[in-house]
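A single protein chain has been omitted; all remaining protein chains appear in their positions.
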Amino acid sequence: MAIVMDQAALTAFLAREFMQVAEDFTVTHVDDDMLEVRLNVDARHLRPGGTVSGPSMFALADVAMYLAILARIGPVALAVTTNCSIDFMRKPEAGRALLAQARLHKLGRVLAVGDVLIRSDGAADVVARASLTYSIPPAQR
Amino acid sequence: MAIVMDQAALTAFLAREFMQVAEDFTVTHVDDDMLEVRLNVDARHLRPGGTVSGPSMFALADVAMYLAILARIGPVALAVTTNCSIDFMRKPEAGRALLAQARLHKLGRVLAVGDVLIRSDGAADVVARASLTYSIPPAQR
Amino acid sequence: MAIVMDQAALTAFLAREFMQVAEDFTVTHVDDDMLEVRLNVDARHLRPGGTVSGPSMFALADVAMYLAILARIGPVALAVTTNCSIDFMRKPEAGRALLAQARLHKLGRVLAVGDVLIRSDGAADVVARASLTYSIPPAQR
Partner (left out) sequence: MAIVMDQAALTAFLAREFMQVAEDFTVTHVDDDMLEVRLNVDARHLRPGGTVSGPSMFALADVAMYLAILARIGPVALAVTTNCSIDFMRKPEAGRALLAQARLHKLGRVLAVGDVLIRSDGAADVVARASLTYSIPPAQR
């Protein structure tokens, strides 16, 4: 499915609709296959010991999938997460941003499903993986 | 398995080890069967429209399961979430706290598994449900 | 939501629409709160060592949730599973039937979500837990 919102459009959408969290995330790549978002790690994302918290990684996976859907269907602010299954596999490297790569497997009439892989910036190992389902409200389709 | 940390002990642990988030959560009930935590909803937990964000509900489910494990094994700060599958089913009611009830199904040598149900304070409907697996580090067992 | 298919109606539906697997399962209880199905364990459900296989437990959880939905909306053969997250926690006891108890958390216009707990017949410990989402086709609602 064609990309209808590019990096600039998604960034503007995030700044306009999700002011509270927009500065946490930077859209770094968008194409047919994959969308990448960076978590700009800050003190409020950390747990004792300096590692990024689970909820911060969940938020990153969630926003990456949301933007991957919007890139294809346009600025539908009301798409909502219905399910997320997330595996935390390794401690993120201290002092590094996290990068999430989202890929869609299905973009249906009602449901969208995809996978997200999270890595520390510059590292090959996967820190966390998530699969997410979004529900797309009928009025907006 | 017997409860070795009560409501007061868990509250003190949270304040000491998780200063950054301790004020978000209040342990409201602990017994053999179930542990309940309240999310003290604040502006930073909300999405546009006034509904509690997915990451805030994830954080609530995660802390409820963590405390349910600690209540049985003591203050093992290093237990880590390895998997969470969460379903978001209804919009939380605006202007209400959220309550999470955690129940353990297994507390093994290496893994602990349980379920969490999240409701708006005073409401019967389940807003979200989550199942979580924690890994318990060997040095701490 | 009221029960519109009782134990006898669900059993007849299973025999008529799912001939191939109907003899594997017995509906043992249906009420507002919970539906219970028994897996009549047979050689074809076992792995080496005599333990019930993962796919057999998945099939049991899946049919229990399916029947819990049908009990409320009637014989909608085309409802389909969209997601299942299942945790295997203990080995089932050898030579015993398995019992699955399904509870619905949501029965919406498009999606139904619920939890299933699986135990060995006569035992208190949970062998496996699953949460499932079903999609209900519009033509059938």
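Observations, loosely collected:
Labels A, B and C are assigned to the chains in the order they are written; within every chain, residues are numbered from 1.
Criterion: a residue touches a chain if its C-beta (ideal position, glycine included) is under 8 Å from a C-beta of that chain, and two chains touch if they have at least 3 such contacts.
Everything quoted here is computed from the prediction, not taken from an experiment.
Within the whole complex, the absent chain has one touching residue among B:V4, B:M19 or B:V110, and that is B:V110. Chain A residues in contact with the hidden partner, per the touch definition given at the top, are 85, 87, 89-90, 105-106, 108, 113, 115, 117, 126, 129, 131, 133.
Taking the complete complex into account, residues 82-83, 85, 110-111, 133, 135 of chain B touch the chain not shown. Contact between chain C and the absent chain runs through residues 17-18, 20, 44, 46-48, 53-56, 58-59, 62, 77, 80-89.
Convention: only the chains that are shown with their structure count from here on.
Distance from per-chain Cα centroids to the pooled protein Cα centroid is smallest for B.
Taken over every residue number at the interface, the positions common to chain A and chain C amount to over half, indicating a same-residue contact. Taking each chain's centre as the mean of its C-alpha atoms, chain A lies 23 Å from chain B.
Centre to centre, using the average C-alpha position, chain B and chain C are separated by 28 Å.
The mean-CA centres of chain A and chain C are about 34 angstrom from one another, to the nearest whole unit. For chain A, the set of residues touching two or more other chains reads 82-83, 85.
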